[in-house]
Each structure stands twice: as C-alpha cells, then as structure tokens.
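Please read the structure below before turning to the comments.
A single protein chain has been omitted from the complex, and every remaining protein chain is retained in its original position.
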Amino acid sequence: MFDILEPLLFALFALGIIGAGVCVVVLRRITAQALLMALTFACMAGMFLLLGAETIALFQVLIYVGAITILILFGVMFTRQDDRGYGLFFQRQSPWAAALTLVIALPVAFLAFSFKDPSTPSPKGGDLTPLAGSLFTDYAFPFEIASVLLLAALVGAIVLVKRDEQ
Amino acid sequence: MTVPLGAFIAVSAVLFFLGAGGVLVRRNAVVILMCVELMLNASNLALVAFSRRAGQLGAGNPLDQRGSVFVVFVLVIAAAEVAVGLAIILAAYRNRPTVNVDELHEMKG
Partner (left out) sequence: MIHNVWLIPAFPLAAFLINALFGRRWLKRWTGPLASLSIAASALVAIGVFLEVRSGAERTIVPLYTFISVGAFHANVAALVDPLSSAMLLVVTVISFLIHVYAIGYMAHDHGFWRFFSWFPLFVFAMLILVLGDNYLVMFVGWEGVGLCSYLLIGFWFERPEPAGAAKKAFVMNRIGDWGFMIGMITTFLVFGSMNFVDVFERVAKDPPAQGVLSLICLAFFLGATGKSAQLPLYSWLPDAMEGPTPVSALIHAATMVTAGVYLVARSTPLFAAAGPVLAGVGGVGALTAIFAATIALVQVDIKRVMAYSTVSQLGYMFLALGAGAPIAAMFHLITHAFFKALLFLGSGSVIHGIGGVQDMRRMGGLRSKMPLTYWTMVIAGGALAALPPLAGFWSKDEILGSAFKNGYPILWVVGVFTGGLTAFYVTRAIWLTFHGQPRDRQLFEHAHESPRVMTWPLLALAVGSALVGFIGFPPDNGFLHSFLRPALEAGAAQQAIPPEASNWLEFLAFAAISTAVGVGGILLGLSMYSRGRPDPAAVSRAAGPYYDVLVNKYYVDEIYDRRFVGVAKAFAGAAWAFDIHIIDGLVNRLGWAIKLAGGGLRRAQTGIVGNYALSVVAGLLLIMVVYGGYATGWLRR
C-alpha cells in the first residue's frame, strides 16, 4: 500500500504547487494571490519532506509560510490598490514578455521532462545532523556573513521606511 | 515505485517559468514580489533534489549536504530581500501613491 503513497503524494503536491502558482500569476484579486502563494509554499514543504529533507521543510514552513507571507500581506495592506478591482492587471510589455518567456521555457521544459537520471531520491530523512555539521564547520564563514547580511537588510529596511522627522 | 528525479526537476522548471512570466507581465509591484518568491522556491526545490541525488550516488558522505546548505542561504537571502523590497515599495508608495510599475519611471532617459 505504501508503494503507491509516494507517487500519489508527489502528484498531489505538484498539482498544488503548479495550480497555486498559476493562480498567483493570473488572478486579479491580490488577497487571493497572497494566500494561494502561501499554499504554494506549504506544498513545497511537502515536496521537501518527500525528498527526505525534513529540516529544510521545517525552515520552509517557518520562513516562507510564516514570515514571508505575513510580510506580503502587510505590503498589500499598506498600499492602496486600483479602484477598478483588487489587484492591477498586466504591464504594457506583456505580449513581448509572454512570448519571450515561452521561447525560453519550452526548450528548458523539454530538457527537464526528458531528464534521464535513474536515481530516485528517497524520503528517508535524517538530514539534520549532517546539515548542521556542514553548516557550522565547513560553511561557518558564509553563515556568519549571512547573519551580517540579515542585519544589513534589517537596518536598510528600517531606514528606507522611516519618515522624515517633522 | 518511487518518484524519479526528473519529476522533481520538471516541477521546479514549470514553477520557475511561471514565476518569471509573472515578474515580466504583472503590473502590481507586490504581485511581482510574490512571483519572485515563486522563482526562488523553484530553485530551492531543484537544489534539494540534486543534493539528495548526489547523496545517493556520490562518493563519501551518503547524505551530501552541499545543496541543502545552499538552500539555507537562499532562504536567508529571500527573507532579507522581501523585507527590503517591501520597504522600497512602501517608500515609493509614499512618494507617489501608486504601485503600478509602469508609472514609476522617474529614471527615464
């Protein structure tokens, strides 16, 4: 029974991701777009679990579904949308953009779909210890840099949004 | 039957190009930001998938974590980027009350 579980879950999650993604791109109601984006993130976390990377899945839920979705919602709240309806529509360059994206996407998709690698990642987990080991020993320096980067982003965001003293 | 690696890559590719199309096509700056997040997620998926594959095939550590470490960093960057990006949108919105990227063309010429 469990044999069919994995492909089934995969199909489910894939559908969720693609579907929600399409909606994010195409829909015109921004709140819906934001929440569907959250759905995409959640399904992505599921994908990670299927790949056996439970730590990453954890991070995905924490950061993406948690923090980033909230941030986007705040952004939606603070900016007034067009009165014609929620969300704004397409840019002036849309025809060109769509054409170009298709032109690039088709060969890549073709390549991706004809990927002939026999390996099959298993959902067997246990990646916390090796990940932590790698992160804090081999990649300790980039880790520290990343923390500095976060600090910089934090300060930058505050500075950008500060109002001038009256 | 387990899921082949190619499937994961295919999903990642589709999601990536969806996001790219969204960035180029949508007019609302916040929506564009959301599409950028989609693209980042797609690349995360690809990275983890390849990392796990390498772990299975590769010499040495059966659970090679380089891809996963990279993903951690991408997560960090994505978070920082959203924060700053929204700060910029808010600042621009204060200047001229629009989030329509077609109308934000002060840098013309």
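All chains are identified by letter, namely A and B, in their written order; residue positions are counted from 1 within each chain.
By definition in this document, a contact is a pair of C-beta atoms (placed from the backbone, for glycine too) under 8 Å apart; a residue touches a chain by one contact, two chains touch by 3 or more.
Everything numeric in this text was worked out from a predicted model, so none of it was measured.
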Residue in contact with the excluded chain [from A:9, A:26, A:100 or A:150]: A:100
Contacting the left-out chain in the complete assembly, out of B:3, B:24, B:69 or B:84: B:24
Residues in chain A touching the chain absent from view: 91-93, 96-97, 100-101, 103-104, 107
Chain B residues that touch the omitted chain in the full complex: 20, 23-24, 27, 101-102, 104-109
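As a convention for this text, only the chains that are shown with their structure count from here on.
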Whole-Å separation of chain centres (CA-atom averages), chain A against chain B: 6
List of chain B residues in touch with chain A within their complex: 1-15, 17-22, 24-31, 33-35, 37-38, 41, 44-45, 48-49, 51-53, 56-57, 61, 63, 65-66, 68-69, 71-73, 75-84, 86-91, 93-94, 97, 99-102
Of chain A, residues touching chain B in the complex: 3-4, 6-7, 10, 14, 17-18, 21-22, 24-25, 30, 33-34, 37, 40-41, 44, 47-48, 50-53, 55-56, 59-60, 63-64, 67-68, 71-72, 74-76, 78-82, 87-94, 97-98, 100-101, 104-105, 108-109, 111-122, 126-127, 130-131, 133-135, 138-139, 142, 146, 149-150, 152-154, 156-158, 160-161, 163
